[in-house]
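The complex appears here minus one protein chain, its other protein chains still in place.
Chain lettering (A, B, C, D and E) follows the sequence in which the chains are written, and residue indices restart at 1 in each chain.
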Amino acid sequence: MRIHVVNPNTTQSMTDKIAAAAKAAALPTTHILATQPDMGPVSIEGYFDEAFSVPGLLQCIAAAETQGVAGHVIACFDDTGLDAARCLATTPVIGIGEAAFHAASLVAGTFSVVTTLSRSIPAIEHNLVRYGLASRCARVRASEVPVLSLDDPGSPARRLISDEIEKAKADDRAEAIVLGCAGMADLAAQLSEQHGLPVIDGVAVAVGLVEMLSRNGILTSKRGGYASPLPKTYAGIFAAFAPRHAGD
Amino acid sequence: MRIHVVNPNTTQSMTDKIAAAAKAAALPTTHILATQPDMGPVSIEGYFDEAFSVPGLLQCIAAAETQGVAGHVIACFDDTGLDAARCLATTPVIGIGEAAFHAASLVAGTFSVVTTLSRSIPAIEHNLVRYGLASRCARVRASEVPVLSLDDPGSPARRLISDEIEKAKADDRAEAIVLGCAGMADLAAQLSEQHGLPVIDGVAVAVGLVEMLSRNGILTSKRGGYASPLPKTYAGIFAAFAPRHAGD
Amino acid sequence: MRIHVVNPNTTQSMTDKIAAAAKAAALPTTHILATQPDMGPVSIEGYFDEAFSVPGLLQCIAAAETQGVAGHVIACFDDTGLDAARCLATTPVIGIGEAAFHAASLVAGTFSVVTTLSRSIPAIEHNLVRYGLASRCARVRASEVPVLSLDDPGSPARRLISDEIEKAKADDRAEAIVLGCAGMADLAAQLSEQHGLPVIDGVAVAVGLVEMLSRNGILTSKRGGYASPLPKTYAGIFAAFAPRHAGD
Amino acid sequence: MRIHVVNPNTTQSMTDKIAAAAKAAALPTTHILATQPDMGPVSIEGYFDEAFSVPGLLQCIAAAETQGVAGHVIACFDDTGLDAARCLATTPVIGIGEAAFHAASLVAGTFSVVTTLSRSIPAIEHNLVRYGLASRCARVRASEVPVLSLDDPGSPARRLISDEIEKAKADDRAEAIVLGCAGMADLAAQLSEQHGLPVIDGVAVAVGLVEMLSRNGILTSKRGGYASPLPKTYAGIFAAFAPRHAGD
Amino acid sequence: MRIHVVNPNTTQSMTDKIAAAAKAAALPTTHILATQPDMGPVSIEGYFDEAFSVPGLLQCIAAAETQGVAGHVIACFDDTGLDAARCLATTPVIGIGEAAFHAASLVAGTFSVVTTLSRSIPAIEHNLVRYGLASRCARVRASEVPVLSLDDPGSPARRLISDEIEKAKADDRAEAIVLGCAGMADLAAQLSEQHGLPVIDGVAVAVGLVEMLSRNGILTSKRGGYASPLPKTYAGIFAAFAPRHAGD
Partner (left out) sequence: MRIHVVNPNTTQSMTDKIAAAAKAAALPTTHILATQPDMGPVSIEGYFDEAFSVPGLLQCIAAAETQGVAGHVIACFDDTGLDAARCLATTPVIGIGEAAFHAASLVAGTFSVVTTLSRSIPAIEHNLVRYGLASRCARVRASEVPVLSLDDPGSPARRLISDEIEKAKADDRAEAIVLGCAGMADLAAQLSEQHGLPVIDGVAVAVGLVEMLSRNGILTSKRGGYASPLPKTYAGIFAAFAPRHAGD
């Protein structure tokens, strides 16, 4: 099967890292189609960046749908644009944030999240409440590592994240850790071994969840909030994005 | 004071109706600046339309900020783009959904919402949960009136909305009604009289809330989720939207 | 319009301070009618004091209603007697506690409350749960300043409150502060500037909320819990307070 | 032991009925001291009546404390004045509402409440939320029987209550019923037999809970919200109610 | 009346201690029937031990039912097997965990639990959520005292528990303490006096609750989750435990 993994920011090195994590996690028979939008922010740090990443992300989703993919992974921990993407796609769409929360809930009573900047904490907390899994999360912690520093080998990113995991173990009674950024995907295995508890990267588990849903023929429900967009006119630079009648 | 009221869809007649409701509610000393984006959907019905209304809406917010407004009202009941707009603006930003929920909570123990299409119910429910006011809302109901039919004098919109209010009184034990679309602003007074309970339009109360906050010098907190966007590059058609350094 | 602001304790200097805060916040066209009961405690510190402040407070509400007021503000942070007052009055009644919680929720993701004595914390927490806004409040903190010390220029009250705000910023990740006593009304602006986040006094915003509701013709719902009291006999010293038939 | 049961309204026939229920439930070695205030409403139907029942109720509590009682029962289903009474008394104080909710939670997964008038529903719902037991209550139902009709042998009260129990079984999946008024105390046993599920009267179980707590030497905590009132002046007709220094 | 108190582990000294606590709390007219299973773990520390204590516990419940008991107390703080025992018994079944939570909720706004090992915390937290009383519990704390050390006079158990109570007072704002193990029953009175707040042992209050329910004729509801087991075959070593038709 083909699975589309979209990095909603426009930084190629992050797309590459995400693609590598996805490929490492995927079944041998799965082909990973990794994309990034050609419009929008180079990294997503807060609500404003999120807003400008969504149109390009949806363009990627639409393009991938025409290529017969089995499902989509949105590789931003805020699950940016997830609801809109589910309306658009006919196949399942999984955000790496939700994927990691669900996976952690299956192997631990409680987990803590370690993300990048503290400005990203509220969005993650809102998602946890919406998904219902806030009661499973002991605390969302910020390592204060900017997203793009995760790609800088000279940055103290790994140490800062590890320190925050230590605090989560000591202060939150966390039984598992969720890494709160797609750019941390390469750290999960090593941190898990070092700290002696599950450390979960959302990219890997999101790919696995799409594979699981697709192999079982489970598609997004089109009753309710994820109904296909109604055909209508979009003005200006978004005219080409407007939903069309099925027969158009 | 000047208050910016932005209709996030691109339908001029709705902008006009919203502007009229805002002016009717505003203080004599308040000037209403009503805008609409020049890109995006003609009406917002579900998550997909929401996603494409936000960039244009934020452009309107940015433009209004340069004109010294005291605050902004986002006149879409989904409170589309509210978080991103709060990051961008220095003055308060109020969504008409939240405004109506807060107002109803001040005059009634519980309220029901009557909105347009059932596909919009989940987004409204998510907002209620996030704001904390889900416990005050008995039920979100759909009248199944499309947004643009609200402008059609020949449509059964008013009757369908009134019927749903009747059910909310009988079945939900609702003590107040919140009208779930900016396009219903002109119906509130008449329906309130007819049904003998508060029927609240978010446009009017949102204007009053901005006036109240502004007169008391209360601004959006810049600690946490609403911190100003970090300066960075935005690619492609969004390059001009990229946050800049304060001194740029 | 005339707005009735009732200080539910019997200390004239607090009534004066509250009246000053209300007048400073009110529209130029609003007349503030400030009252205090002639029975009950000199300050309200805990549930017992609350109970004996309510009859006098309701007497003040009833008297003000005969003078054609547009609404009432109950200027005790516990929102003492709010439910009973809403049953009695035909116009809106706003507690300064709820007013401050709602205002803070419009400009910040989360807030902490700084109140007087720790014995008052549970009542405030109960109100937050009832209103639905407990999820927005990071923590209710006590400065251990007795209510009447707030009027004593020699007391360390201001410093103790400021220290507690510092802790709320450091430990609670609070994005805004709500001052938890009507007697702190004069401190809000200065503390907001000092600490760099919104510091909200309930008296000012409650006046603004009554103005907003009244200008929009929104009255308390009389369906449900706030229905007018049923006519019946009250025994003993409360005989004169008994609800009467409309025609009596 | 002596247990004080206070009927917070001023209707002697209800005090008599409550005393009878308390005596029937009490241990042979327990003496029931039944009182009613000499001021306040003849029945408590809503928040306004509640407010005027509390001072007299607290006077009864204070008087009973001087007589060496082992604890107090507040025999109004709204648990009127419970918090203030706990501040005042040194021995346990139990409201019949909370008593019934706790008892039902010990013998059933979920219960429904059948009370008198619908205007009383919100106060009961608020109590359930505060106590934490809202998740155990399927629904609060009103039989629309006025409190004093419960004493009228010609009224359809019993039939209306029974009908509402039938609906709770069919529609709420209720596993037990809580009778929502002290005046229904004499109906519990018969309705339980008729409907084949536990039907719980709060007066009886509240007496049993005071006996249980007292025999185990468990007193109300004086840390936090139930701390003894601080000594201070009360003005006007409440001067005599003012808390005094321990040594006064 | 006869009350059955079952210690679900197989350690006689704990059964003796529990029996002593139950007898000390019981009415003079109550006969305590103390039992322990003849199969299963010597102490219950975590979910695995729980699972193997339940069959023997249910055998004890079944045997006691044939002896005409008025009710059952399950003397393990995890309320092990409570739901299954309620299905089996015709008379009330009370777990000492729930008993202590309910008792604490009647005399304090919030309580903290001090239990044995941290591995037991999640099960206790789950129970609190299920019962609805999680909002009343400030924190579940582990003293890291193994269950059987509670019987060892040379162990530091009492000091460790007392230290944890001190932390609960300082850090949790706890108004009462619940002791989280049946083996702590003999410590409650002394710790309560030492720390100046209610310290509650579940064995004593559970006995009192069974007495209260039984004297009021309140039985477990057989509608819903506690319906009597359906007659069916059980295989292997559990064949004799299989539910039989009423007439069998």
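The rule is short, and it goes like this: contacts are C-beta pairs under 8 Å (C-beta built on N, C-alpha and C of every residue); 3 or more make two chains touch, one makes a residue touch a chain.
No experiment lies behind these values; they were computed from the predicted model shown.
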| item | value |
| --- | --- |
| Selected from A:20, A:70 or A:219 as touching the chain missing from the view | A:219 |
| Options A:108, A:124 or A:161, residue touching the unrepresented chain | A:108 |
| Residue in contact with the excluded chain [from A:20, A:33, A:63 or A:133] | A:133 |
| Chain E, residues in touch with the chain not shown (by the definition above) | 10, 37-43, 45-52, 54-56, 58, 81, 83-84, 86-88, 118-119, 121-123, 126, 129-130, 146, 224-227, 229-230, 232-238, 241-243 |
| Where the unshown chain meets chain A, residue by residue | 25, 27, 92, 94, 98, 102-103, 105-110, 131-136, 169, 173-176, 189, 192, 196-198, 200, 204-205, 208-209, 211-213, 215-226 |
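The rule we apply is simple: only the chains that are shown with their structure count from here on.
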| item | value |
| --- | --- |
| B-D or D-E - the one linked by more C-beta pairs in contact | D-E |
| Computed distance of Cα centres, chain E from chain D, in Å | 28 |
| For chain B paired with chain D, centre-to-centre distance based on mean C-alpha positions, whole Å | 44 |
| Contacts with two or more other chains, residues of chain B listed in rising order | 109-110, 135, 173, 224-226 |
